[in-house]
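Structure first, then comments.
A protein chain is absent from this complex, but the other protein chains hold their places.
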Amino acid sequence: MTPVQILFILVAAVTLGAALMVVNARNLVHAALWLIVSFGGVAVFYAMLNAGFLAVAQVVIYIGAIAILMIFAIMMTRNVAGDSSPRFNSSQIIGLVLALALFAGLVWMTLSWSGATTTPMPLDSRADPISQLGSALVSPDGYVLAFELASILLLGALVGALMIAWDRK
Amino acid sequence: MSDPVTIIANWLEGLLLGWGLSPLLATIILNAIGILVMAALLLVLDIFLVWVERKVVARFQDRLGPNRLGPYGLIQPIADVLKLLIKEDITPRGADRLVYNLAPILTLATVLLLWAVIPIMPNVVGTDLNVGILYLVAVGAIATLAIIMAGWSSNNKYALLGAFRTVAQMISYEVPMVIALLIPVLLARSMGVSDIVYSQEVWYILVAPAAALIFLISSIAEIGRAPFDLVEAESEIVAGFHIEYTGMKFGLFYAGELLHALTIGALFAALFLGGWSGPGVQAVPVLGVFYLLIKAFFIYWVIMWIKYSLPRIRIDHMLSFNWKFLTPLALVLLLATAIADKALEGSTTVVYILVMLGLNIVLVLGALALVRGYASKERQRVGEPKPVARPPQPTVIEQS
Partner (left out) sequence: MIPLSWYLIFAAALFSIGLFAVLARRNAIVILMGIELMLNAVNINLVAFWRYVNPELIAGQVFAVMVFAVAAAEVAVALAIFISIYRRRRSVSADEIDLMKW
């Protein structure tokens, strides 16, 4: 086993363990903190996949914005955080079976696919992936339409969230 | 081109490889040594910062400051640290033990993490990330998280209030800070901090002074120093998020705040004041460290100057200052800088600086004029006579 593989297994174990803690946590703030650990593990995977920009963006967006927003919402709905009512709903067995079936199916599909054992393509050392990504996002023959749509979506979500959460007295 | 850090690193690497270690292991050991040395130096500097802070605040308040222990009171911070170490270490009842103890460590660690991308002299930088600027923002986000963790886990209403204010303040001020950081990125055409330092033939403070100012203001808000110390306002919410912390746990917050202020100074120096550049740096690279530290301490001094001269800002003013002034100004600046930079391609350096400087001044003055108009209107509205509530006239009850 190479050091990279050991690193992969360690990070995967931490990430999946944290994800399980999110599902299992009784205290919601703990769930959010475990979620942050899990997001951090995913960021490490991006870095291992040579996607440095995505790794840092993952930390900025998921940990810096989404997780903190969630903790904020949990604090706003505070008597729920120390709530002692059951964590799981009545269909938890069905949910567990479905999730396990999905996992088994996906693993079976992955292992039976011939392309699953490919190793990474050599990266072009001269190309700068960040400038590539940047120009792909704004060039007309790239993804400029999707980029603009995403910005409109964000603006709409911003206004919408404000309208919904506004406490009209 | 004798550069002691590179020489020592090469010598150590040769030594480790000579012992028969694999190159990968040698690199890991070298990096670990580098991290340890850097962190240790910064933490020693941090102890010294306590003395600087106390001495400077004393001068601002027309006092002498610590002057009993050692020459100029230089031993004083060591006594301070000893005092903090022997205090009782309290974890309040009902606190979330793990989160409570993790928060101060995380606070100091995030400040140390920032130094990973700050170039300290030519060719010497922790790691030359090509997304350095974004990395700074990411680490700042984790610092916010640490303060929320401290506030929530203390099981104290005031601490929770401090955490709420943190979310409102730090998340809001991240917006103009990121936009202001984009301007040096735009001018240098790179997100790496080293590249930004190298590309500063003229310091960016001359080309983008308004961006530098916005970065400084929003950074002060990020550290939570006066006039933006609502997070720990002692007269309103006692001490905010660190109300329950004692001894060295509080010490870590304190050390983190001081070192963060100096780190902001170093970042400001790297992004707007040319970093390690200065006369004679190419011949003697070690000078770069001194230039960087001089610039960083100058900015640190400016931050202290602001802290000890201005009263605390009110919370609604703090938010509207950010959303109604800094953010729109930063957006307009980014747009104008991009257009002007493209239009001035190929012009001489002097013309370039003059046009950019003029553009910045015009935009800032225009924004200030708008604010002044709004303020006078607001003052009129507040000054108008208001209906006064009068007590109902007592009706005379005839006695029969």
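For clarity, chains are labelled A and B in written order, and residue numbers in each chain start from 1.
The criterion applied here is as follows: contacts are C-beta pairs under 8 Å (C-beta built on N, C-alpha and C of every residue); 3 or more make two chains touch, one makes a residue touch a chain.
Bear in mind the structure is a predicted one, so any value in this text is a computation, not a measurement.
Asks: List the neighbours, among the chains on screen, of the chain that has been left out.
Replies: Answer for the hidden chain's contacts among shown chains: A.
Asks: In the full complex, which bits of subunit A touch the chain not displayed? Write them out.
Replies: Against the left-out chain, subunit A lists 2, 4-5, 8, 12, 15-16, 19-20, 22-23, 28, 31-32, 35, 38-39, 42, 45-46, 48-51, 53-54, 57-58, 61-62, 65-66, 69-70, 72-74, 76-77, 79-80, 83, 85-92, 94-96, 98-100, 102-103, 106-107, 110-111, 115-121, 123-124, 127, 129, 132-133, 136-137, 142-143, 146, 150-151, 153-154, 156-158, 160-162, 164-165, 167.
By definition in this document, only the chains that are shown with their structure count from here on.
Asks: Subunit A to subunit B: how many Å between their CA centres?
Replies: The separation of the two C-alpha centroids amounts to 29 Å.
Asks: Spell out the part of subunit A that touches subunit B in their complex, as residue ranges.
Replies: These residues of subunit A touch subunit B: 3, 29-30, 33, 36, 52-53, 56-57, 59-60, 63-65, 67-68, 71-72, 75, 128, 130.
Asks: For a test of understanding, state which residues of subunit B touch subunit A in their complex under the given definition.
Replies: 24, 96, 99, 129-131, 134-135, 137-138, 140-142, 144-145, 148-149, 152, 160, 163-164, 167, 171, 174, 191
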